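So, chain A:
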Amino acid sequence: MSSADDAPGLMVTEAPAETGAPEIGPPSPRHGEIVDALAAELGDGFLAHHYSAHDAWVRVAPTSWRQAGRICQEKLGLNYFCFIAGLDWQLAPDLGAEKRWDPDAEATEDPGDGPGNWSTGVAGGDTRFGVFARLYDVIRHVGLTLKTDAGDSAPRAESWVPLFRGADWHEREAWEMYGIEFDGHPGLRHLYLPGEFEGFPLRKDFPLLAREVKPWPGLVNVEGLPGEEGDEGEEAAES
Partner candidate 1 sequence: MPELPENVERAVNIPLGLAKGLKATFMTMLKPAVTVQYPRVKETVAPRARGVISLVEDNCTVCMLCARQCPDWCIYIEGHKDKEPPRREGGKPRTVSKLDRFDIDYGLCMYCGICVEVCPFDALHWSPEFEYSEPSIADLLHDKTRLGQWEQTVPEQPGLEAGADAPKGKKK
Partner candidate 2 sequence: MLVAGTFLGIHAAYWNETVLKVVLILSLALAVAGAFVQVYLFKMVSHLQSRLGPMESGPHGSLQLMAEVLKFLQKEDTRPAKADRWVFGAAPFLVIMSTMLIYVVIPIGPRGVVANLDVGVLYALAVSSISVIAVLMAGWASANKYSLIGGLRAAGQLIAYELPLVLAVVGVVMQAGSLNLQQIVASQAHFKIFGVGGVGLFAIPQFAGLLIFVISSQAELTQTPFDMPVAESELVAGWMTEYTGFRFLIFFIGEFATAGGLAALAAILFLGGWWLPGMGAHWGQLAWAREGVGLAVMFAKVMLVGFLIFWVRFSFPRFREDQLQAFAWKFLIPLSLADILITGIAKVAVRA
């Protein structure tokens, strides 16, 4: 089965409101029906969609996020709430070759990065932060991933708790890990981390302290021969 390879280095943001020509057709008629029904219901809230060999993605405007969820739950039969989670598209600048623990990984300074121009994944997205959810229909065995943008600096999104009570914990976790505020959530409080924890761990710019403190044992330190100077014996890592 061929997995759809997006155009390499998708740099340019997708033009909004244009549904983007799908490379391949819907994996099954059921996926096609759902996406078309959603497109009809949401009108211009329906920004982009994408099909792969097995799955379907739909990106909706942040304002019609809860409406999309309600349509899926009530009209399209996708009433099994799988999960909600956050996304952070910023490439971690300090995870360069050295810290990437892969000596021949080239530096990941991607010129295209910066506000308003993120290389986001499938079905695109314009802002750094995003929220994505997965719903499933247990009778017709079809699933759908919904995505939306949450903004660059102070991410916000509409809460799904009025639709699915199970979303409570998931959104608390997304708030705790990414700092995404969910409007209409009964009580955004810490789920995993202690009360006085500052910072949002899953953001790409949050340092992983354990690896800062300890030097990486993989650095090659094989001293050269005593007599030689300069040639291949000296790349012991004092750099």
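How were these candidates chosen? In short, all candidates are chains of the complex that A comes from, given by their letters.
Annotations
Definition applied: a contact is a pair of C-beta atoms (placed from the backbone, for glycine too) under 8 Å apart; a residue touches a chain by one contact, two chains touch by 3 or more; residues count from 1.
Please read these numbers as outputs of a predicted model, since none were measured by experiment.
One candidate from 1 or 2 touches chain A in this complex, that being 1. Residues of chain A that touch candidate 1 in their complex: 101, 103, 214, 216-218, 220-225, 233.
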